[in-house]
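Let's look at subunit A:
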Amino acid sequence: MSVLIDSLLAILAIYLALQCLLAQRLIQTVFIFFAFGLALALTWVRLGAIDVAITEAAIAAGFMGVLFLDALRDFSPAVSKKQQNLEAVRNPLPGNDTKRPILPRLALGLGLVLFLLISLEAVWNTPEGKGLTVVTGVMLPDSGVEHPVTAVLLNFRAYDTWLEIGVILMGLLAIFAAGGKEVYRKSGMTAEDPVLRQVILFFTPILFLFGAFLLYFGKSGPGGAFPAGVLWGAIGILLHLGGRPVLTVIPRWLLYLILTIGPGFFILLGFLLMTTGSTLFEYPPAYAGILILIVETMAAISIAAALTAIFTNLNQMSEEPDKIESNN
Partner candidate 1 sequence: METYKIYILTSAVLFVIGIGGVFMARHFIKKIIATVIMGGGVFLCFVSFAERDALTFADPVPHAMVITGIVVAVASAAFALALARRIYQLTGEQSFPIDK
Partner candidate 2 sequence: METTSILPLLILGSSFIPGTLILLLREDQSSQRTFLNIFGAVAKVSLIALVFAGYMRGEDYTFVFSLAPGLNFTLRVDLLGLFFATLSAVLWLITTLYAIGYLEGGRHRRRFFAFFSYCITASTGIALSGDVVTFFIFYEFLTLSTYPLVVHLGTDKAVNAGRTYLWYTIGGGTILFLGVVGLSVIAGPIHFGQTEIIASLISENATQLAILFFLMLAGLAVKAAIFPLHSWLPISMVAPAPVSALLHAVAVVKAGAFGIIRLVYDVYGIETAGYMNLLTPLAVFAAFTIIYGSVRALFQDDFKRRLAFSTVSQLSYIALGVAITGVLSSTGAIVHLVHQGIMKITMFFAAGIVAETYGFYKISEMNGIGRRMPLTMGAFAIAVFGMIGLPPVAGFISKWYLGLGAIETGSYWVVLVLLGSSALNAAYFLPIIYRAWFCEPVQELVPRRRSGRLETQALMLIPVVVTGLLSLAAGVFAAVAGSPLSIAREIAERLYLL
């Protein structure tokens, strides 16, 4: 039975992935991508990775999907004739292709198939490594938290996690660099719609509470900083869409404070502990739990702020003044 479910899920994921890329229209692609994300999240659940599933649903499918959706505001007008032509041309079936040389595509297809076969064989024959389950199990009591994933994320491999929180910040900076603005203007989409406003007002505290819950629950079960951060970030996104761009109302220094407090606090704490003679991110076992919680909270705040900022930036991209000017 479970094999059947698993197989169906697997086939679904593959089908969606293929469809996503083969879809004729961009909007289809994006929606199928949403579906793909959900299918993947289901897969994680099937594999017992609840944390991953939450993160996937929240960030990979949810947040990313929203970003893609938002991007469609830019691209969808263009998905007219030009885009369709492009898509038609993109069809890998031979015969339809009159403009482009067929040989490279054939070669590419052949290569893909071969590569697929080889990789299937490779993954199929993977030797049985033992994983680190046992070691984690042994070390878990010393970590200060009960949930092994959280223990790995914030204690055993805190270094990776810290860098990763940093990466989100860097992603934001990179978006600035790509042409985003550091200064947040009021969103063009004014939330005159009272229903939307009500919805937003309704969801804000719920999301916040749920996020806080996840954060705290992360200590002992699935959850933790990332889901919490994403949920809080969702608040920011919603408020932004609802015409209450949070990031413009707070002072600049505060904005940067909340953006950087996650990685900043993380590393400052690490350095502080290092002055006591321990290594970086080595928490005294007695205080490990509480320190991790604080770190997580800070991280969640920063992630939320960063995601919000990323979204608002991308959201504002289509309204860049220079673009408008050039259109006129």
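The rule we apply is simple: contacts are C-beta pairs under 8 Å (C-beta built on N, C-alpha and C of every residue); 3 or more make two chains touch, one makes a residue touch a chain; residues count from 1.
The candidates were selected such that all candidates are chains of the complex that A comes from, given by their letters.
Computed from a prediction, not measured in an experiment: that's the story for all the values here.
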| item | value |
| --- | --- |
| Chain touching subunit A (counting every copy) in this complex, out of 1 or 2 | 1 |
| Contacting residues of subunit A [partner candidate 1, same complex] | 2-3, 6-7, 10, 13-14, 17-18, 20-21, 26, 29-30, 33, 36, 40, 43-44, 46-49, 51-52, 55-56, 59-60, 63-64, 67-68, 71, 74-75, 78, 83, 86-87, 89-90, 92, 105, 108, 112, 115-116, 119-120, 122-124, 126, 128-134, 136-137, 148-149, 151-153, 156-157, 160-161, 164-165, 167-168, 170-171, 174-175, 178-180, 226, 310, 313-314, 317-318, 320, 322-323 |
